[in-house]
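A short write-up of the structure that comes next.
The complex appears here without one of its protein chains, the remainder shown in place.
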Amino acid sequence: MTRAFSAMLRRDLVLSLRAGGGAGIGVIFFLAVVMVVPFAIGPDQKLLSQIGPAILWSGALLASLLGLDRVFGADAEDGSLDLLLLAPLPLEVIAFAKALAHWLATGLPLVIAAPLFGLMLGVEGKASLALAAMLLVGTPAIAFLGLIGAALAASLSRAGLLIAVLIVPFTIPVLIFGTAATEAAIAGTPFGTAFKLFAALLLFSLVIGPVAAAAALRIGRGT
Amino acid sequence: MAALHSTFIAAAYGFAGIILCALALWIALDYRAQKKTLAELEARRAEKK
Partner (left out) sequence: MPKTRGMKIGELANPNRFLRIARFAIPLCAGLSALLLAYGFYRGFHTPAERDQGTVFRIMFVHVPSAWLALGIYSLMAIAALGTLVWRHPLADVAQKAAAPIGAAFALICLVTGAIWGRPTWGTYWEWDGRLTSMLVLFVIYLGIIALWRAFEEPLQAAKAVAILTLVGFINVPIVKFSVDWWSTLHQRASVFRLDGPTMHPAYLSPLLVCAFGFSFLFAALLMAAMRNELMRRRVRTLTLFAAREAR
């Protein structure tokens, strides 16, 4: 089972790194969001450094939702999803592997890029690192919640916007506790109540994401 | 003050009324449209037989 899991993970990772613009596309989109904001509000360095963490959080959220339609969409198109449903590996585990691969390919680069973009927005170096650490907890939560939307829309074509609309309301707690934990971390008390609730949300989404996604896939294929 | 308040009250009740009337109207129009299509289809089927 471990071998099947890692094979699944490797396959999805390679696919998402090579197809659809490659691994960098999410980070480039993230950069685009960060770049647009100073034009929208003016190059006021003080204001930018104040709202910098908020910009980075919303940019990371939007960039995480970007590739979700590819997670199951490509497999549904070429029929490999039907084979995966017949595989001896439980569908929940397959869904988990897919979400993990999706996060490694799109979420992790965002986390790595965040401190750099933070510096561009005038967020201090230490605060930028704290923000990146919080994104390390928050982006997988978003990816696993997004997995549900990806599975629901697996059989639909051009589902990108639909998935985003379905998933954004459910990511609001992640955003609220994530920004609260970030503020606490920048203030110097990183592991308070907000962080605990934030970590609880991650664990919650790690469970509910694959289970609900597997149920959605089974139903979508009529089994 | 009191006159101002009645404007707010009228606006709230008016908005609720408009939304609920629009909903009811949409359901009623939908009912008529479905009934008409259904009758046409049934008639076409009876014709064939």
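First chain written, first letter: the chains are A and B, and each begins at residue 1.
The criterion applied here is as follows: a contact is a pair of C-beta atoms (placed from the backbone, for glycine too) under 8 Å apart; a residue touches a chain by one contact, two chains touch by 3 or more.
It should be emphasised that the depicted structure is a prediction, and the values quoted were computed from it without experimental measurement.
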Where the unshown chain meets chain A, residue by residue: 148, 152-153, 155-156, 159, 162, 165-166, 168-170, 172-173, 176-177, 180, 197, 201, 204, 208, 212, 215-216, 219-220, 222
Sites on chain B contacted by the missing partner chain, in the whole complex: 1-2, 4-6, 8-9, 11-13, 15-16, 19-20, 23-24, 27-28, 30-31, 34-35, 37-38, 41-42, 44-45, 48
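We adopt the following convention: only the chains that are shown with their structure count from here on.
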Intercentroid distance (Cα basis), chain B paired with chain A, Å: 41
